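Left out: one protein chain. Kept in place: all the others.
On to chain A.
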Amino acid sequence: MSSPTSTPVGSKRSRDDIPVTPSSDGLASPPSQRRRGQDSSNGDLPAMPTSPATDIASPAVHDTSLFSSPRRSGNFLPSEVDMSSPLMYGTPSSRVEGTPRSGVRGTPVRQRPDLGSARKAPQVDLHTELPSADGAVASEQAAGQKLVIWGTDVNVGTCKEKFQRFLQRFIDPTSNEDENAGLDLNEPLYMQKLEEISVIGEPVLNVNCSHVQSFDADLYRQLISYPQEVIPTFDMAVNELFFERFPDSILEHQIQVRPYNALKTRNMRSLNPEDIDQMITISGMVIRTSQLIPEMQEAFFQCQVCAFSTRVEVDRGRIAEPAVCRNCNTTHSLALIHNRSAFSDKQMIKVQESPDDMPAGQTPHTTIVYAHNDLVDKVQPGDRINITGIYRAVPMRENPRQSTVKSVYKTHIDVIHFRKTDEKRLHGLDEDSDQKLFTEERVQTLKELAAKPDVYERLSSALAPSIYEQEDIKKGILLQLFGGTRKDFSQTGRGNFRAEVNILLCGDPGTSKSQLLQYVFNLVPRGQYTSGKGSSAVGLTAYVMKDPETKQLVLQTGALVLSDNGICCIDEFDKMSDSTRSVLHEVMEQQTLSIAKAGIICQLNARTSVLAAANPVESQWNPKKTTIENIQLPHTLLSRFDLIFLMLDPQDEAYDRRLAHHLVALYYQSEEQIEEEFLDMAVLKDYIAYARTYINPRLNEEASQALIEAYVDMRKIGSGRGMVSAYPRQLESLIRLAEAHAKVRFSDKVETVDVEEAKRLHREALKQSATDPRTGFVDISILTTGMSATARKRKEEVAQALKKMIQSRGKTPAMKYQQLFDDLRGQSEAAITKDMFEEALRALADEDYLTVTGKTVRLL
């Protein structure tokens, strides 16, 4: 069984079903170093509380594989073991003998097909010259001897003890994972989790690998390199610890350790042959799941002659059918009894690379993942998940009838742990779920950039460099990209405060609005781009679909939900149908979407910023009209935009010259200059992602004062002329913008400078969009009520004039419409349009003074 050689690690490795890869050789090559490290660590160790070796050292139990105990459920007696069969060695550890504690004894072991149950792992002594396996096990306690599992440098005792120490001592005071919610961060984290297990009774312990790494780097390395051997050891350690603490708890089966967040690999694309048999974590999206597959774990054979029965475990996917019945010595008399064989659940899942980590111009890769037992049906197609598992490569089965085989391996991942990355999004617990990892250098460059005094200007000019000037618009969009700080007032009943900044661009066609939208859409990771003309309400929100296969109703999410935590760019906003637009009302203030369709009633999060572009109704912007009149959008919707910019052709010579220069330069700049720009885009992306994830600025005292003043000032401007020039919504906008500006500076405090800039930008936007063309004053009521105060006044005046005129005519019950209009025009000194006339008529009709029927006007 175990090798009698003295240098077993490198030379004779029985990585039985997988050919040795160059990398695993590389890992195993310096065993001396590692051994040294282990020696020293072992020297410091206190005496082990329990030794598995002593428990199974009895030669009667032919168990050389220490950790077969927690993972096999061999039920038969040692006498049944056919020692001559290579298949049988080390298998039949009865759980009763193999586990030391009564609590453990009472709990059935659950097989772990995810770790590959067919694995045999004899141990090898690295020091003694003649280590027969049994002797080695027996003398494990002897000082100076190092038992390791064959093919690895893992010593079971040490490993177990290290892990127990980790469980007992690991404290992570800075933890902010939602899984640890409700735990005391200053107590050993995993002991609390064990307590949780004893209460809840779910025998699964999830272990964050980065915790293991920070606690003991060597243990982490072993876990990553030899997961198949180390995880069962962990299982054993946990169970001992658990039943020591909670001897009375009853679990369905023994606790299984599920490590996650291995730092080894992040990207499916970077998987290579060196990762085979190692523990990896990759992220991706589920695209297909198979039906449940029963996988045979143990075959039950019965002799047709004497009814003697035997069990055979699956080894590397095969059952070795016993040729001879050991009871009656008849050959080929054993038959497989299906319904007494043991099966486990298995499911194939196809995972595709998430679009964010793909290089441009290539197609996404897919990987096959096998889920076992309770992990079956944990994920659905469309889920974005992080998978921790063991990467496997299996050679194509040799066909007995074929002399040659395909020289290709099938690869898959045996999953140990799933973590849905979008789960949090649904619960709305956390800011950004897929935390991008930044290297320290990157963070350093970003911080350097942030420290520059002109970072705001720099970033805004890096935004869409091909679009000329429009500095304020770019600044506005920049702040939109950063967003405000999310505030939760749900405890006081007000729910979430919107942190997203919404922006509307309107202006002449051909002023590169669409280009700006496209740029933003390409810049942000979760951006959506739709056109108002092409999208329907369901396309924006969500629709219910019947899955053709399962006949289940499935909720398909639309652009707004998909851009949760991102930006939804809507082009041709004005062309959108009214019903579609009405959906936006809820999204743009409450940041949720309510759906009641086909029996599904739900509320989805849609915390998206809206960047919309609208063209004026008359194809050219009419400067004599207000914004609302120009784009014909309901004011209820307009007031939900924090900033409304006009993109107009400025038409002055200096501007023209700069524009021409810019455009010509665009057409002849060299490749290198273009390269530089591209670099900027990557930096900009990271900068935004970093700020969104890590910076949560709060208002300081001065800033709050400044905001209050700003708001009061805004109200004052209007009150002088009997107009309201600001509403609480504007104050909220100001706060958001100030917060976003603080984020740009990587500052945790919103200071007066931020408020100043927010004020300036807000004023700029207002100046452009809310100026009353008749008076030249900024009038916020244009946006909030759709009509400027002067316009309203004017309307009243016309109505009164008309009324007066009719009254002066005396008793004429009916009048010609056209004549009345002409009379009014002749009478009034100001020009009166037909629109105005009609409005006046309507106003009078509302007063029940007259009615209009066709071409005649009747008095009432």
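Note that contacts are C-beta pairs under 8 Å (C-beta built on N, C-alpha and C of every residue); 3 or more make two chains touch, one makes a residue touch a chain; residues count from 1.
Just so it is clear, contacts and distances are computed from a predicted model.
K.L.:
Can you pick, from "Geranylgeranyl transferase type-2 subunit alpha", "Aspartate aminotransferase", "RT24 protein" or "Mini-chromosome maintenance complex-binding protein", the UniProt name of the chain not shown?
P.N.:
The record for the missing subunit names the protein "Mini-chromosome maintenance complex-binding protein".
K.L.:
Out of A:217, A:451, A:666 or A:814, point to the residue that touches the absent chain in the complete complex.
P.N.:
Result: among the candidates, A:666 touches the missing chain.
K.L.:
For the chain left off this view, which of A:162, A:311 or A:412 is in contact with it?
P.N.:
Of all options in A:162, A:311 or A:412, contact with the hidden chain holds for A:412.
K.L.:
Which candidate, A:171, A:204 or A:293, sits in contact with the chain we can't see?
P.N.:
Going through A:171, A:204 or A:293 one by one, A:293 is the residue touching the chain not shown.
K.L.:
Check each of A:168, A:444, A:515 or A:856 against the chain that is not shown and name the one that touches it.
P.N.:
Of the listed residues, the one touching the omitted chain is A:515.
K.L.:
Provide the residue numbers of chain A that touch the chain removed from this figure.
P.N.:
Listed in rising order, the touching residues are 13, 16-17, 19-22, 271-273, 276, 285, 287-288, 290, 293, 295-296, 314, 317-319, 346, 348, 350, 352, 355, 358-368, 381-382, 393-399, 401-412, 464-466, 468, 510-512, 514-515, 518-519, 522, 531, 534, 619, 649, 651, 653, 656-657, 659-661, 663-668, 671, 674, 677, 681.
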